[in-house]
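I'd like to ask some things about the structure below.
Note that one protein chain of the assembly has been removed; the remaining protein chains are unaltered in position.
Labels for the chains are A and B, by order of writing; each one numbers its residues from 1.
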Amino acid sequence: MAANIRPAGVFDTQYEQDISLNRTRSDKWWTYGVFAALLLIPLLTVDGPLGLSIIPSFWIGLIVRIAIYAIAVQGLNILMGYTGQISLGHAAFMGVGAYSAALIARNFDLPFWIVVPLAAMFTGLVGLLFGLPSLRVKGFYLAMATLAAQFIIPWVLRYPLEPLTNGSRPLEVPDPTFFGISFAPQAAMYYIIIPLAVLLFLAARNIIRTRIGRAFISVRDNDLAAELLGINVFSYKLQAFFLSSLYAGIAGALWAFDTQSLSIDKFQLNLSIEFLAMLVIGGAGFPLGAIFGVTFVNLLSQYIIPSLSTTLKVILPVLLPFIGIANIEAALSPILFGLAIAIFLVIEPRGIAYRWEILKIAWKIRPYSY
Amino acid sequence: MRKLILTLVILALLVSMAVFVQAQDMAMPDFIQHSDCEVDLTGETITIYHFGDISGAYAFITQPLLAGLADAIAYYNAHGGVCGAMLATDNRDTGGDPAQTQAHYDYYSSLDPKPSAVLLYASGDAELLRSQVEEDGIVSLISAGSVEGLYGEDGQTPGWIYATNPLYADQLGSFCEFVAADPMGVYGEEPVIGYISWPGAFGQAAFTPETIAYCGEQGVTVLETPEIFLPTDTDISGQVLNLVDAGATILYTNTLASGPFLVAKTVVDLGLEEDVQLAGVNWALDTSVALLSRTALGSDGLPAVNGIVGSLPFRWWSETSEPGVAFVREQAAANERSLPTQNIAYLLGFSTVDLYTELYIQTVNRLGSLDAVDGAALKETLDGISYSPLGLFTADWQGGELRAVPTNRMAMMMFLNATMDGPATSGDDALKIPNDDGTTIYVPILVPLTEFAPAPDLRPGGE
Partner (left out) sequence: MSAVINFYDNNKPLINKVLSVALLLAILIFLLPIIAEQKPSRMVQSTITGLLVGSVYSLIALGIVIINKASGVFNFAHGLMMLFGAMIFYTFFSSANVNPLAAGLMAFFTVFIVLTMNGLADLRDTRRLAIGLVVGLILTGLMSLPGRDLQFVRAIIGGLVGSVLVGLCVERFAIRPLIGQPLFASVLMTLAVSEFLLGVTQMTWGSVELPLQIFAWLDGTGIPRNIVWEAETLLGGDVRLRTDLLLVLILALLSFGAFVLFFRYTSVGLAMRATAENQQLAQSVGLRVRFILAVAWGIAALLATIGGVLQGGATSLSLNMPLLALRAFPAVLLGGLESIGGALVGGLVIGLVQEWANLLFPGTQAGTELAPYLVLMIVLVIRPDGLFGEKRIERI
């Protein structure tokens, strides 16, 4: 799972080239271009100032949700893709971020731009705490330790902290304010969340080039060898846990301000598993993987499966007359989702981002095959 | 074989009900009493947008709900629709995942034209979407909800979500009133309620400080520590014993399907049938609970849930003297709906479609055209409506003061006797129908214990 796949014959001739964030000029323009296009989208919806209905307005909500999830999955990517530590508790850390942001905003009347970093820092510290077992265990065992976090954290939020968090009842979150201006409408939140998501994506991409990132990768590839090279494996593992939870905390805080109504039921194990699925589908170890994975899974469950279901609901009762229509209705979405993921994994087990790199190479060296 | 059983069951129910169902004072001259159409809507389509947990843990309720919606829509469309407009449904599955709920809602709310109304299912969904439906001006119907979903965290801010059943907290309140009055003489001098339920928005919705205080005023103690179990638990004797040791004489559960069944089964297993009474939310008195219980019999030879008391805020399958009930039964039989489908949710599906129809007729009459109808207009109609869909319940939100229909009554689940003229007193005289899976089906009947009356208003922040 190398993050840099290059065609034969492409070498870095200068050190600057080797460490640059965007290796080529077109890389750079791609990044900025996509960012600019994203910023334009709200202007092209019905609710925008121009009143154009080129893009349906629910794209805004969808993109915001994709961006929030992408931040969370990017965090998981740092831990799992870069450092090789499996986490089954990422949703719980997102929950910590969401609840701590909500509680800070409710109780201290602080502005949005202070609340989010505070919540993220706190989540990072909680993540550090649950990363401690990585001192002694790894692999499957570590996955279990993070699974414990996935159960213990919601429990703590639900029962001992009930006076603060409302327990099983929903917790309302105040409007996000930015220098006294409320950013509650979704289009306004869009302009906070999207730049933040892009920034965090670039940061994640940047980490690979730094000392920390290279240490992460060496821990992933061979921890014994890394130790022999003088890398303090435990310290780097903890740093990965911290960074990963920091991302989850930011995602959680943004989620809290975006929906304005929190429930612990949201941050359960199935969300952690979903994050894992998104990362593997997108391509673990690639910064772009998180974005690809989240987008793919969202499109799958929002568009592809509902539209397929509509067709199959008509066809299947004719093909399989012995099965009740009500049964088919309920069964379609899990069957299609399972099948889609399975087929996808067989075709490209290394994730979309890997395939993307291959495609890029093929484009660069065309018309030759290598 | 299955059809034979179905016919037998339905026959049995029909014959039996005439005897002990009391005539109610809410009799309708005719059971479908829509307003007259002033505008012809032929050629138009009205879509009922619904999203619920179709494939997840609550599927026992949602699937019959979909069946009810489908059958009702087919019937209404075949009989003129809404002043000529055809009804349609658009169902989406959330699988019980809040992120899916949000995604489906975003999709619906951005459709062009924007839906004026959506049909919600889970109380958790209502809590999540509460502020959003208000912002988007989409009025929502739900069967029952929590205080936070309908009135916000302060309990005093009515939103855009309207529930057709009383609040879960109010249901427990009216149960306490019932216990205090004790018409059956079973609850004793010092009744103590132990709350045993699932975790989460729905399971914990009735356990509020206001309810506990209200019950206390009625002379009914509610134990301060509730017990919590999961739908997957194999054995909950520990939880039940905790409550009984703390002095509970009544176990109240805010669960559905396997939840009430597991509580009842545990009470039987522990030999506590004489010592504790069972009670629950409206979903606890459901066909699914009775059917599950057929394999766990109490010491009297009847299913363990025999005698469970709960809220029954609408007419039930057995009240065949109601023309609306008889009508829904005919529809279910005509569509060959199985016994598990003939439950609360199927009734709800039918009455919801009828309510939608009336809602649109009234609104269109007021505004003059279907295009002018939006969420705010529907909300205005809902605020002022006083209408009884098929005579199953009365949709009346008290001039827009409330968000949950407050009318409630108490009923007890019993099982039909062999002569089909009343409840069985023991397993020997119960009607037993062999099922093709080798089990014996006992036919559940719900016996109303009180008349319809408003449930207490137990929102926080009141008075």
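The definition used in the following text is that a contact is a pair of C-beta atoms (placed from the backbone, for glycine too) under 8 Å apart; a residue touches a chain by one contact, two chains touch by 3 or more.
This is a predicted model, so every value here is computed, not measured.
Of the residues listed, B:G80, B:P340 or B:G400, which one is in contact with the missing chain?
The single option touching the absent chain is B:P340.
Looking beyond the chains shown, say which of B:S123, B:T164 or B:Q239 touches the absent one.
Touching the chain that is not displayed is residue B:Q239.
Which of these, A:P154, A:G252 or A:P306, touches the one chain of the complex that we don't see?
A:P154
Of B:T295, B:S369 or B:T419, which one is in contact with the hidden chain?
Among B:T295, B:S369 or B:T419, only B:T295 touches the chain that is not shown.
Kindly note down the residues of chain A that lie in touch with the hidden chain.
Within chain A, the residues that touch the unshown chain are 1, 80, 133, 135-137, 140-141, 143-145, 147-148, 151-152, 154-155, 158-159, 223-224, 227, 232-235, 269, 273, 276-277, 280-281, 284, 323-324, 326-328, 330-339, 341-342, 345-346, 349-350.
By the contact criterion defined above, which parts of chain B meet the unshown chain? Give residue numbers in ascending order.
The missing chain touches chain B at positions 55-57, 59-60, 62-63, 199, 225-228, 230-235, 237-239, 241-242, 245-246, 257-258, 261-262, 269-271, 288, 292, 294-295, 340, 436-439.
In this section, only the chains that are shown with their structure count from here on.
Could you please state the distance in Å, as a whole number, between where the Cα atoms of chain A are centred and where those of chain B are centred?
Roughly 39 Å separates the two chain centres.
Could you pull out which chain A residues touch chain B in their complex?
The touching residues are 46, 53, 56-59, 61-62, 65, 158, 166-172, 259-261, 263, 265-266, 270-271, 274, 298, 301-302, 306, 326, 329-331, 333-334.
Hey, which residues of chain B end up touching chain A in the complex?
Interface residues on chain B, with respect to chain A: 54-55, 59, 63, 66-67, 91-93, 95, 97-100, 102-103, 106-107, 109-110, 112, 124, 127-128, 130-131, 146, 148-149, 152-153, 199-201, 203-204, 341.
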